[in-house]
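A single structure is presented below for examination.
In this view, the complex is presented without one of its protein chains, the others remaining in place.
Letters A and B mark the chains in the order given here, with residues in each chain numbered from 1 onward.
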Amino acid sequence: MDYAIGHLNYWLIICVMMVGLYTLMSRGNLIKKVAGLNIFQTSVILFYVSLGKLQGGTAPIVSPEFVLYANPLPQVLMLTAIVVGVATTALGFALIVRIKEAYGSMDESEINRMDGTGT
Amino acid sequence: MQTTVLLVVLPLLFAPLTALCRNGKLAWALTLVLMLALSTLAIHLMRDVLFGAVIHYELGGWAPPWGIEYKIDSLNALVCVIVTSIGLLSVLFAKSSVEKEISEQVTALFYACLQLCVLGMLGIALTGDIFNLFVFLEISSLSSYALIAMGRNRKALTAALEYLILGTIGATFFLLGVGMLYAASGSLNMQDIARRFADFGSMHLVSTSLAFIVIGIALKAAIFPLHSWLPKAYSQAPSVISIFLAATATKVSIYVIIRCLYQVYPVDYWSSAVLPDLLTGLGCIAIVYGSARALTQTDIRNLLAYSSVAQIGYMILGIGLMNVHGLMASFLHLFNHAIMKAALFMAAGVFFYRANTTKLSELAGLGKEMPWTTAALIIAGLSLIGMPGTVGFVSKWYLLQSAFETGVWYAVIAVLAGSVLAILYVWKMVEALYFRPAFKVAIHHVPSGSSGISRTPAGMLVSIWLLVFSCIYFGIDTRLTTTSARTAVATLSSDIHIVSGSTP
Partner (left out) sequence: MNTPLLILLSVLVPLTGAGLVSQLQRLPNLRETITLLSAVVLFIINLLLYNTFPEMTSQRLVLAEPFENLPIAFRVEAYGLLFALVASGLWIVTSIYSIGYMRAHDELNQTRFYTLFAVAIACVMAIAYSDNLFTLFLFYEALTVTTYPLVTHAGTKQAKKQGRVYLVLLMGSSVAFLLPAIVLTYLQAGRLDFVAGGLLSGVLNAQWLAPLLLLYLLGIAKAGIMPLHHWLPSAMVAPTPVSALLHAVAVVKAGVFTILKVVVYVIGPDFIAGQGAHHWLVWLPMLTILVASLIAMTKDHLKERLAYSTISQLSYIVLGALAANSYGLQGASLHIAMHAFAKITLFFAAGAILVANHKTKVSELAGLGHAMPFTFAMFTIGSLSIIGLPVFGGMWSKWYLIAGAAAFDGPTFTQWAMLATLTVSSLLNIAYLLTIPVRAFFASPGIPSVHAKEAPLPCLIGMAVPAIFCIYLFFDPHWLLNLSQPTTANGLP
């Protein structure tokens, strides 16, 4: 039990991740797919940020009043990852706009039918 | 050693400049200049490290493991040479092909994207920092999604989106793995992680991170059964992008796998587990499956894409066999396959340029009208089969040797079966091009039939024949390639024991 509670943040992150993956796989609508992808990425960002968190730690600005600091590196890394995520989502949405123009649909199965690839 | 960082900085400077160009020709010229500079630099770098020297470069003067470090040995120098030289040749090839396939307004953006893609791949190869690697991975992936989406058919859009989704999942897996590794080790520098591995290697987190990293990169490298995006993406992309990506993208991912398996995680750590058998098994299945699927394709580019799936299998098999010759075969095949697949996709590009199609049934009889292109296709195809005297034979020779040495009989059988299947699918193309009566309608489809269109542009012919020539040259004079492969293997197997990296 202690193990479960002690790792509560990880369990939550896994939940978010599964929600993302499930949306990604189950939805036929391409926008929802990309949204699912985004949630999936977010879970990893949460994972990194929670790595850096320290009970009672504070922002890493050196000051004589504090001894415990949170690790700043994961958060810095995640700034980059967020940028990457935004770029991916933007590109995905741009592609979907073009797909809508070309096919007149955003539904995966309809598009596949139009392309004549069975699955 | 500013050479190292220039490889990454130059495209970073050139890309925005190129994007600003109004004129497609100017953008092409800029890209050509950039590629020339990059390949010169890469070859220069290769010469420095060919005999085992290792160059360390600290970005911004921050000492590792705090700062980002670029570390160049024989292996990533080889990858840089592959990326830049194939880049150079595909840009040489690109001019007329892009004029035909990409609309004038976006030509400049197309070239800028291509430069970013090159930047990403070079960054992946050079960096010694595993998070930095992720960033470069995403730079190259994002630009390649955009490039693939520029294909003329609307299928290119769906192919790009599918690649985007799978690629992002792969990259996110990789990121997750890196996060776990960081949580365990507290470091992102590959060498640093490897050096202190004993301190934290027993944690469960580490083995989970290995799984995530390997699966994430396997998706990017299109290792069977995670290859489903590859045939679609390669067959729908603009010709130039098919050439460039087929020859480089998966190679870079394979490089990352090798780097992670040999220089982040110690060999003993994973070799006792199921991973080597898994790699060998998947490699064998990929060889047979990819070749068999290639045989059933009716479009040259699909056929070549499935053949790539099979060829990736050879590289994975070489890694999985875990001995010197196997690794050497993988390295050699990185280089050799890049040459021959680029030549083959170039031939397909020329067919598309002149006949507006890559369907085998519509290309019938073109062999007589385009003898030089078809001859190039045949020679590169023979190399794919593994005919002695071509590059394909060199890597196959080492791979077979390794399979015999390790006594993995099913690997021998898979390699040989793959070669026999390769004969069949290569000859499927040759027969279509030579022996069927010409499919006149397809040739008439060529707009206006003007002399400008009906003749293959010199740039295309030069680049394709340069590749074909090197296909044979490096099949006979293997000193350069085997030396670099041998040095790379030596570095990989000894590097774990090197105490600290010094600045040159």
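Everything below uses one rule, namely that a residue touches a chain if its C-beta (ideal position, glycine included) is under 8 Å from a C-beta of that chain, and two chains touch if they have at least 3 such contacts.
As the structure is a computational prediction, the values presented were derived from the model and not from experiment.
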Which displayed chains the hidden chain touches across the whole complex: B
Residue of B:24, B:123, B:326 or B:386 touching the missing chain in the full complex: B:386
Options B:104, B:277 or B:405, residue touching the unrepresented chain: B:405
Touching residue (missing chain; options B:51, B:410 or B:435): B:435
Interface residues of chain B (partner: the chain not displayed): 382, 385-389, 394, 396-397, 400-401, 404-405, 412, 416-417, 419-420, 423-424, 427, 431, 434-435, 475-478, 482
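Note that in this section only the chains that are shown with their structure count from here on.
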Chain centre separation in whole Å, for chain B relative to chain A (CA means): 28
Parts of chain B lying in touch with chain A, wherever the complex brings them together: 131, 134-135, 138, 142, 145-146, 149, 154-155, 157-158, 160-161, 164-165, 168-169, 171-172, 175-176, 179, 182-183
Chain A residues touching chain B - in the complex, by the definition given at the top: 24, 30, 33-34, 37, 40-41, 44, 47-48, 51, 74, 77, 80-81, 84, 87-88, 91-92, 95-96, 98-99, 102-103, 111, 115
